[in-house]
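A single protein chain has been omitted from the complex, and every remaining protein chain is retained in its original position.
To keep things simple, chains are lettered A and B as they appear, and every chain counts its residues starting from 1.
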Amino acid sequence: MGIHKVEASDAELVRRVRAGDTGAYGALVSRYRDRLGRYAVHMIGDREDAEEALQDSFVRAYRSLARCDDPARFGAWLYGILVNRCRTTGARAARRRRMFVHDAQALDGAAHADRADRLDWTDAVDRALTRLAPDYREAFLLKHVEDLEYEEIAELTGAGVSALKMRVKRAREQLQKYLREAEHV
Amino acid sequence: MILAALLLMTQVAAQDPRLERLDPDTRTAVAAVVDSAHGAGLPVEPIIQRALEGATKGAPGARIVAAVRRLAVDLGTARVALGTSASAPELEAAVAALRAGAAPEVLAHLRDVRRPPLTMALSVLADLVASGVPADSAAAAVLALAPKARDADLVEFRRAVERDIALGAPPGAATSVRLNAGALDVYGANSAANNPNSPRPRSRP
Partner (left out) sequence: MFEREEETVERVIQHLRRPVAIDAGLDARVMREIAQTPSQGRRAWPLWPLVAAAAVLAAVLFARPWNRNATSKADTLQFVLVAPQAASVALVGDFNDWDPARAPMQTAHGVWATVVRLAPGRYRYAFLVNGVEWRADPGAPAAKDDEFGTPSSVVTVGGRGS
């Protein structure tokens, strides 16, 4: 029982935006903000950079909305823009972090300078994620956290399905390895 | 016998009603170029478009004919450089690059280091030269980026260079600065960090 508020579908909102109702885009942003934000935060590893990437992606999606193939699959299309954008930030952040990649302690220091030095499991997970190669991390997050099908991931990333499966497998193996190491610190 | 051959040769051009916008003499000459290009396996659409451009702009017939002849020759040169598997868009972009001053060897080299289509890479090369970058700098930049850059990255590179030039940078320097600064950082120039509406300033280590 209860009254269900009928929400406009993605396709309907996209249609409205294209017809000139810019405000309708706000509804799409709200709808996807947290979910895409989750991917960006885990992929990039830095909250500020992630929010910047997310903001840029939403703006870019708006500007190229005319090119959205299938408005009913706006979310998947938007994901593609975000995945792309996260790769760029990843490259910048990686250049900053390159000095620390082999020194887990220093990496901890750089990422959490003001934290107490108690090793939290969630911190260990975050650190392990950061240590994954970007394309492994990307594939792992899209498959296991964002629940995309391999075919969808292939479309977003341009990689083949078997290459993606391999990356996800490697990501799992490496995560296990890093977390094992973290237990022994 | 010769008449039949001539009639056959003009088949292609005669079938294109758009050429009727040209005066009869010009039309005949252009049709001949179109047919010989067709016979050589070159794309004819760019040639027709060039003639129509001249027609719309009210250019003298002689100029139109000279333009289409030059284009047909350049398409042939482009095809030698890129190989027979080059598509029509690639050939058109290649002509632009050649006319911008890129040597045929540059085109061949590009073909060796980049998966097709080469259209965007060739176009960006030509466009860089059009904004004032010396041909060899433009060629070097595009060849450096070609193996790994996506089309969109090349476009962003060109835009970034054009912005720098508009802001006063010497064109040759603008390309090398952009190249060395990691020109594949596609969103670097458009990111919120450069946007006055972006959120709070951030401090970086």
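The definition used in the following text is that a residue touches a chain if its C-beta (ideal position, glycine included) is under 8 Å from a C-beta of that chain, and two chains touch if they have at least 3 such contacts.
Not measured: the values here are computed from a predicted model.
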Message: For the chain not shown, which residue from B:D35, B:E90 or B:D164 touches it across the whole complex?
response: B:E90
Query: Which of B:S36, B:S131 or B:S176 sits in contact with the chain that's absent?
result: B:S131
Message: To test your reading of the contact rule: which positions on chain A touch the chain that is missing from view?
response: 18-20, 22-23, 25-26, 29-30, 33-34, 37-38, 41-42, 51, 54-55, 58-59, 62-64, 66-69, 71, 80, 122, 125, 128-129, 141, 144-145, 155-156, 158, 172, 175-176, 179-180
Task: By the contact definition given up top, give the residues of chain B that touch the hidden chain.
output: 18, 46, 49-50, 52-57, 59, 63, 66-67, 70, 87-90, 92-93, 96, 99-100, 116-117, 119-120, 122-124, 126-127, 129-131, 151-152, 155, 158, 162, 190, 192, 195, 197-199
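Quick note on the criterion: only the chains that are shown with their structure count from here on.
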Task: Could you put a whole-Å number on the gap between the CA centroids of chain A and chain B?
output: 37
